[in-house]
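For this view, one protein chain was removed and the others were kept in their places.
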Amino acid sequence: MPETMRAIRKLAPGPGAQLQQIPIPAVGPRDVLVQVMATSVCGTDYHIYAWDPWAAGRVKPPLTVGHEMAGEVVAVGADVTACKVGDYVSAETHIVCNNCPRCHVGEYHLCERTRILGVDTNGCFAEYVAVPEQNIWINDKDIPWDLQSIQEPLGNAVHTAMAGELTAKSVLVTGCGPIGIMSVPVAKMAGAEVVMAMDVNEYRLGLARELGADLLINPTKEDPVEVVRKQTRGYGVDVVLEMSGNAGAIRQSLKAARNGARVSLLGLPSKPLEIDLAADVIMRGLVLQGITGRKMWQTWYQVRSLYRAGLAERLKPLITHRLPLEQVGTAMELMASAECGKAVLMPGLKA
Amino acid sequence: MPETMRAIRKLAPGPGAQLQQIPIPAVGPRDVLVQVMATSVCGTDYHIYAWDPWAAGRVKPPLTVGHEMAGEVVAVGADVTACKVGDYVSAETHIVCNNCPRCHVGEYHLCERTRILGVDTNGCFAEYVAVPEQNIWINDKDIPWDLQSIQEPLGNAVHTAMAGELTAKSVLVTGCGPIGIMSVPVAKMAGAEVVMAMDVNEYRLGLARELGADLLINPTKEDPVEVVRKQTRGYGVDVVLEMSGNAGAIRQSLKAARNGARVSLLGLPSKPLEIDLAADVIMRGLVLQGITGRKMWQTWYQVRSLYRAGLAERLKPLITHRLPLEQVGTAMELMASAECGKAVLMPGLKA
Amino acid sequence: MPETMRAIRKLAPGPGAQLQQIPIPAVGPRDVLVQVMATSVCGTDYHIYAWDPWAAGRVKPPLTVGHEMAGEVVAVGADVTACKVGDYVSAETHIVCNNCPRCHVGEYHLCERTRILGVDTNGCFAEYVAVPEQNIWINDKDIPWDLQSIQEPLGNAVHTAMAGELTAKSVLVTGCGPIGIMSVPVAKMAGAEVVMAMDVNEYRLGLARELGADLLINPTKEDPVEVVRKQTRGYGVDVVLEMSGNAGAIRQSLKAARNGARVSLLGLPSKPLEIDLAADVIMRGLVLQGITGRKMWQTWYQVRSLYRAGLAERLKPLITHRLPLEQVGTAMELMASAECGKAVLMPGLKA
Partner (left out) sequence: MPETMRAIRKLAPGPGAQLQQIPIPAVGPRDVLVQVMATSVCGTDYHIYAWDPWAAGRVKPPLTVGHEMAGEVVAVGADVTACKVGDYVSAETHIVCNNCPRCHVGEYHLCERTRILGVDTNGCFAEYVAVPEQNIWINDKDIPWDLQSIQEPLGNAVHTAMAGELTAKSVLVTGCGPIGIMSVPVAKMAGAEVVMAMDVNEYRLGLARELGADLLINPTKEDPVEVVRKQTRGYGVDVVLEMSGNAGAIRQSLKAARNGARVSLLGLPSKPLEIDLAADVIMRGLVLQGITGRKMWQTWYQVRSLYRAGLAERLKPLITHRLPLEQVGTAMELMASAECGKAVLMPGLKA
């Protein structure tokens, strides 16, 4: 094993990032060292790269960026029992406190003191990453590395979609970023009667279609509330999966929901927004669920089962770009353009 | 039986109402004629009396006002099987369509075509009222008439409070109008660890205390988020019952809720309000439930069981005024002043 | 419209039934007269035909047999509002009392005073049948008549399967009679990771395979507990759908279930059976659900949505025989042989 590795580093406050040769991370008694085979790029990575106000307020350089990944275990700490050298693994990226009431009752995803891999600790845009044993998930070995890597954001999609019933329901997905698109085949596999996908970006609507959406809605071209109501005999949709964080989309989704509908909110609005709670939520008996992270480990088990049942195959078109670590800049430009599905960095690829 | 009766009538658009002598209502084949023994006054009645914008947009005079009531069945239509002359009854005030998907699956309280007794049809501020058989609920005869009458708003409180677990939970009630106050003993009887009640009105906080609140919060005097957090070891409250419809209270209640809390919303804000969905709902995994009406008939069964288990006795201090029909104006002034619990008109009382 | 019709009649206690020409049923003010286009044969019909002890204790001849059906509305009573002449309809066969607590809270399928079409009232093995308005379900017109007819037993399968989560779960179906077989594609469409089907009859296992079962288990040839445990890495299956009523299968299914599994019981054992509650249920935290009938109308809505999502197409191989009314005897022989899927009588077919 080498002593150093290539890693994408945020060295100081401000935009950009740099490829550096740095020491391979030390491995504590309950840590696992993973050789990274694939590490997919998330909007959060882009926020850190571009150094937006959220990143400036939270991230403390120097830091190795990246949190979505898959790789092979190459070393384990002395007390590790959950996995062994040679396992193919991914990481749950929320590092929880284990000591608050939410952790005590197994609602780790709601821990108040969560730290995030690649945001608050060194991440996985690198050849190796050290992960606490408690955050390790062992993958089926027959899944391609890129599809292993995207299980973390897929877990967000599954957590959101499966926060209530889907079978025999009508479903509206608002926002076709990668997580929104992922939720389309999840809802289809769960037996939704119809899945409608909404976005302003025609490229991403096309991907949603490719992954199984029955009906596409571009709110710049038609009134989404009208389209959804027409599709649902005037009553509105049973389930909304809100993946955009866009204020207008959120308000439209409430109006497109039937009385008593479930509205699961994952997309993060960038600022407070106005909602007509009386008319759109209370008098119509809606249920709004804030969704964050992935349930440990229920969501990961669900992802594994869905992969086995065919989801892995269905998601392949979503991975539109595979790039060497050196081309992280290209990956970030793709994110900015939104003309991509999921971009995955493969440290083993030649630059 | 007489041919005419006294009734409180809204005769034309504009404030006020008038006592009139009018014919006793006709009884259709599936209707029930009830001699009204007690009819309690609701905020909705006050809105109609005062002729606020909501009332002006919805109510079509002439109309007999009033919807909360209890009385004795004095006649039934030819096809009625659900009750008989001599029964003591109250009315579910939501008259549903029976023909939409929500009605078909038993979620009548979410019917899109609901009409309301005393708002869209002639009501019960009168000596007699005709009610569709489907809306009749038979009461235990040993409950005083005034406590029989208030079961409809109590049903709102029970529906809100029991929309999730209460036993062994910490509960915050925001807004101590009559329904908010009613929810205090409901939560206590259901085994809440602690019930906190919040209002700006000291009189009503006093009533909440009398009905069992463990902790009173006046947000004009202290920071409710701080008080609640302190009471809950910093984590926030398990359950919010939002009964105020006040924008500030709603926002404070979200911040006072623990990660993953249930926030049940019954109070109707008078206009859209700004919410920090990302920080206060999504990232913290809150669940917001819009609550409307009462479940037919689950909620009424729950009310009956709670009455039998002691709730009727606990609620007695809430009924602060009993007035003859003629003093409807006094009742409305009491509503406007907020220096009352529940006011009940008793048609049998001498003016 | 003619005045008389052909009907399959049980005229007296004892085995057999007779084709008779009898008057078309009278239509009360809340009844619907349906011209029967397809009426499928159920095990219950066979019990009545063969006059087993259950039938002898319950059925009071003379009676027109049959309860699963689809047809066209040809007349409606004066007070009917739920459907109109020309609608294509099926019937919920449980005629409930509307006046008990279960009915009051919308749990009609649990009514204690349920009467059953074709068992306690004249049924639909006939050219026409009168059905209470409350029991009418309007079908999509593009569904073939035979697939419309089988929605009633399919509703049993859907009620059982959807009494808990299926998505991303491992599922064991014990008993591959028609309802058991139907539950296979339901579980598959709902995103089960794997569906195992168990029966002693190879013909019916073959049908289960054709409808999507991933793994077939013949307990006369292999140990089902071992097979299921092996398939589930030793832990046992997440969900059991018990469709056999066979004592041995029930006991095996409990042992094949993982700790905390859901075991939904629809198959009716013919007599009491011995269960090791301590070892097989209590210490392992199983949940056993008794399932009866179909939820009104949630289950029917689910069936409709699943049909629209592709279930109608998937079920086609299950309908192995279409026969004229005259060949009811042949249908009953098929039932006895178990060498069939679903047999459907079509009154319009030439004998």
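Labels A, B and C are assigned to the chains in the order they are written; within every chain, residues are numbered from 1.
Simple rule for what comes next: contacts are C-beta pairs under 8 Å (C-beta built on N, C-alpha and C of every residue); 3 or more make two chains touch, one makes a residue touch a chain.
All values derive from a computational prediction rather than experimental measurement.
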Option from B:L19, B:V74 or B:M189 whose C-beta touches the chain left out: B:M189
Listed residues C:D52, C:E202, C:D276 or C:E313, member touching the removed chain: C:D276
Residue touching the undisplayed chain, where the options are A:G106, A:G234 or A:G248: A:G106
Omitted-chain contact residue, chosen from B:R113, B:K141, B:K230 or B:R308: B:R308
Full-complex contact with the absent chain, from C:A55, C:V73, C:L110 or C:L147: C:L110
Among C:P29, C:P101 or C:G310, the residue in touch with the chain that has been omitted: C:P101
Contacts of subunit A with the absent chain, listed as residue ranges: 81-82, 99, 101, 104-106, 295-298, 301
Positions on subunit B where the hidden chain makes contact: 162, 166-170, 189-194, 301-302, 305-306, 308-309
For subunit C, the residues touching the chain missing from this view: 100-102, 107, 109-112, 235, 245, 250, 258-260, 265-278, 281-292
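Rule of thumb we're sticking to: only the chains that are shown with their structure count from here on.
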Whole-Å gap separating subunit A and subunit C, where each centre is the average of the chain's CA atoms: 42
Chain centre separation (subunit B, subunit C; CA means) in Å: 43
Residues of subunit A whose C-beta touches two or more other chains: none
